[in-house]
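As you look at this complex, bear in mind that one protein chain is not there, while each of the others sits in place.
Chain IDs A and B follow the sequence of writing; residue 1 opens each chain.
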Amino acid sequence: MEIHFSKQIYNLAKKLWPINRSITGDGVRETLSIIQKEVPELKIFEIPSGTKVFDWTIPKEWRVRDAYIVTPSGEKICQFKKNNLHLIGYSSSINLTLSLSQLQDHLYSLPDQPSAIPYITSYYEERWGFCIAHEERKNLQEGDYKVYIDSELFDGSLTYGEILIKGQSSKEIFISTYICHPSMANNELSGPCVTTFLAKKIKDFKKLKYSYRLIFIPETIGSITYLSKNIEYLKQNVVAGFNVNCVGDDRDYSYLPSRKGDTLSDQIAKHVLKHISPTFKSYKWADRGSDERQYCAPNVDLPIASIMRTKYGMYDEYHTSLDDLINVVTAKGLEGGFNALWKAIEALERNSYPKVKILCEPQLGKRDLYPALLTEHTNSKVMQMLNLITWSDGAHSLIDIAELCETPIWELYPIVKKLEDHKLIELYNEPS
Amino acid sequence: MEIHFSKQIYNLAKKLWPINRSITGDGVRETLSIIQKEVPELKIFEIPSGTKVFDWTIPKEWRVRDAYIVTPSGEKICQFKKNNLHLIGYSSSINLTLSLSQLQDHLYSLPDQPSAIPYITSYYEERWGFCIAHEERKNLQEGDYKVYIDSELFDGSLTYGEILIKGQSSKEIFISTYICHPSMANNELSGPCVTTFLAKKIKDFKKLKYSYRLIFIPETIGSITYLSKNIEYLKQNVVAGFNVNCVGDDRDYSYLPSRKGDTLSDQIAKHVLKHISPTFKSYKWADRGSDERQYCAPNVDLPIASIMRTKYGMYDEYHTSLDDLINVVTAKGLEGGFNALWKAIEALERNSYPKVKILCEPQLGKRDLYPALLTEHTNSKVMQMLNLITWSDGAHSLIDIAELCETPIWELYPIVKKLEDHKLIELYNEPS
Partner (left out) sequence: MEIHFSKQIYNLAKKLWPINRSITGDGVRETLSIIQKEVPELKIFEIPSGTKVFDWTIPKEWRVRDAYIVTPSGEKICQFKKNNLHLIGYSSSINLTLSLSQLQDHLYSLPDQPSAIPYITSYYEERWGFCIAHEERKNLQEGDYKVYIDSELFDGSLTYGEILIKGQSSKEIFISTYICHPSMANNELSGPCVTTFLAKKIKDFKKLKYSYRLIFIPETIGSITYLSKNIEYLKQNVVAGFNVNCVGDDRDYSYLPSRKGDTLSDQIAKHVLKHISPTFKSYKWADRGSDERQYCAPNVDLPIASIMRTKYGMYDEYHTSLDDLINVVTAKGLEGGFNALWKAIEALERNSYPKVKILCEPQLGKRDLYPALLTEHTNSKVMQMLNLITWSDGAHSLIDIAELCETPIWELYPIVKKLEDHKLIELYNEPS
């Protein structure tokens, strides 16, 4: 019954890998159109450059045709077409010959990671520059260097995508991921790829309780833009949600809270991660760094938490060319990220306030719910049922009860079903 | 002034020991009539078989005249008249000759405790069987066995007893114990015997504040029956109470909470046990197993906690013939159980919300409450008085204050008296 999407998610990531994404531009559009093939419900929005979005302004659109450096010996290096990380994001156009020392002011490398090309952008201050592996930079010879960047900054638009899957309720689960990073895997092809397959699986879920809104935006400016257009609606309708990023390596599981730290999303994220991986890392709001900064800003305060594999900034390959689909992100890593988020969504769907319909303990025996022979196994099953019943007082949610029973919520689903079938409990949407 | 009941409680247990109790039947009636001799206020109630009590139905009454097995060599074994544990509770009548291997299907023993006769019942499924020490079972020879059970299951009634001791208030303290176990001592002759003497001592208490309701019922079906008749009254009037069981061995002290865990009964139980025995065992609601399951069921939610010596299931002799009045239950053990419960009752009676009647510290010196010479001892006495005064703000109960002062509440009773006599504090029933 459970479909293993891992291979498909990984293949989508491979397909999206070479595209030069940024906070605007054709790379974003190409990425969204590939995702649209997987989920045709994806709608694409364009917001013009210069639009005011809260304290910010949509920047010019960036287009690159080519970029490289020619060394004194005539070798072409830092070729954008070979690796889009070579070019600083939002670099302006240039065609110039420079001495090595003049060039050095425009080169960026990591002495501690000599083989890595760093990832650098300059969205809001016009400049140009190249990123290069430190071991290559060290061997550059004196002489004249030709630098060539054929790029354009022009009044265009910022592009984002949105999927809406309607459930029985107009109350929504909000899932956000970003599509502004060029060729890096965990941060951030894993987020949009896992989110695409979450959308597919949500569509297949029978009798969906909540409506689901999944957005694919550029980080920061994208979430601010989206919020500036939709904040009132979101504040009224969103009951829980997750910011999806860094969900592709198979090394760790991580949780980062909402600002308030006590929302339903936080409760479920911690519950799921604890039972998937008791040693998961629990970060604090002070460790934030992605779009939760906007979703949980004061007076925005959407109930958005983060479920991650290894968090941005917490692994060596972060924001370099080493964050790849070979050594960092794997099909197994993506499957783990997908699985954790899916378990959280399932918990949201199946959460309720169960209430036992009779006073005192029900007589399980007359309903064949109490085994004639109590072995250690059947005894633990009976105890699980009795524990579920004893907390089904209408005041505790199923997720509360799972915590009280120290059991994963998913082990309670079949028991809830059985007790409902025997008309021993009723499920309510609200505490009573 | 303090009467030591330990010997008397132990003697009552010895008198009740041989009676064949079950959830119904003459053994219960005989037990209650002996208790009635100690406390004539005990009223006995009979509820007919077939009566619906919430999700349950009062079962048929069980009567046994005799039961035994005759071995191939003519020896009478498993004689009910020698030890009532030999016969499975609620065994139906039988008169049959069987081979050893046919007999084995109806024998129950404990390989790990070869000298113990286990305690087994089958109230709601008709069957028959014998319990036997494993060492005896192993030596049974091939051949024909005559099994003989002269018992009866018939439309009779379930019997229980109730003592009501009226105090100044109609608010009640509810104490429940069970009288359905045959010849076993800690679980459960200790409960009814200690409860009988609690009733005697409550009757002697001067100016009783609360009314006291003490019930002697069969476990589970009895508490469900009692609740089905009295739940509305109990919910309105019961302010605290205890389920009394396993209060007779001198090995441990134990606390099991109410379902909500924060009732007055819980606060007092923990306070008393902490000061009697700092190493007492504190169980969780998940460890429940006795009538608290009914009293604290969702929407019943009476404030009932348990104060025990060694908890059911937590000692080797539990539910076997080894749970006796020689090696397990002792006069000293019963005295400890009685004492802990009595200290809890006394705390309920003496609890109040003291409020100091003057602003700032009173001048103790002019009332001779401040010793001229401060030794270490008098200094600690003065500090105890000042600590009691400083927390007598009308918002804290005496039990709260005892916790704040890290002192047993009973050390505060004489100080409260002294301060009241000097008109320095007033006692209120409610926080102000």
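Here is the rule we use: a residue touches a chain if its C-beta (ideal position, glycine included) is under 8 Å from a C-beta of that chain, and two chains touch if they have at least 3 such contacts.
All values derive from a computational prediction rather than experimental measurement.
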item	value
Residue of B:Glu41, B:Glu136, B:Asp301 or B:Asp393 touching the missing chain in the full complex	B:Asp393
Residue, one of A:Pro278, A:Pro298 or A:Pro414, that touches the chain absent here	A:Pro298
Residue among B:Leu96, B:Ala286 or B:Ile358 that touches the chain left out of view	B:Ile358
Absent chain, residues of chain A that touch it	54-56, 124-125, 220, 223-224, 227-228, 231, 259, 285-286, 288, 293-294, 297-301
Chain not shown, touching residues in chain B	355-356, 358-363, 365-366, 372, 386-387, 389-394, 405-406
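The working rule: only the chains that are shown with their structure count from here on.
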item	value
Chain A-chain B separation of Cα centroids, rounded to whole Å	56
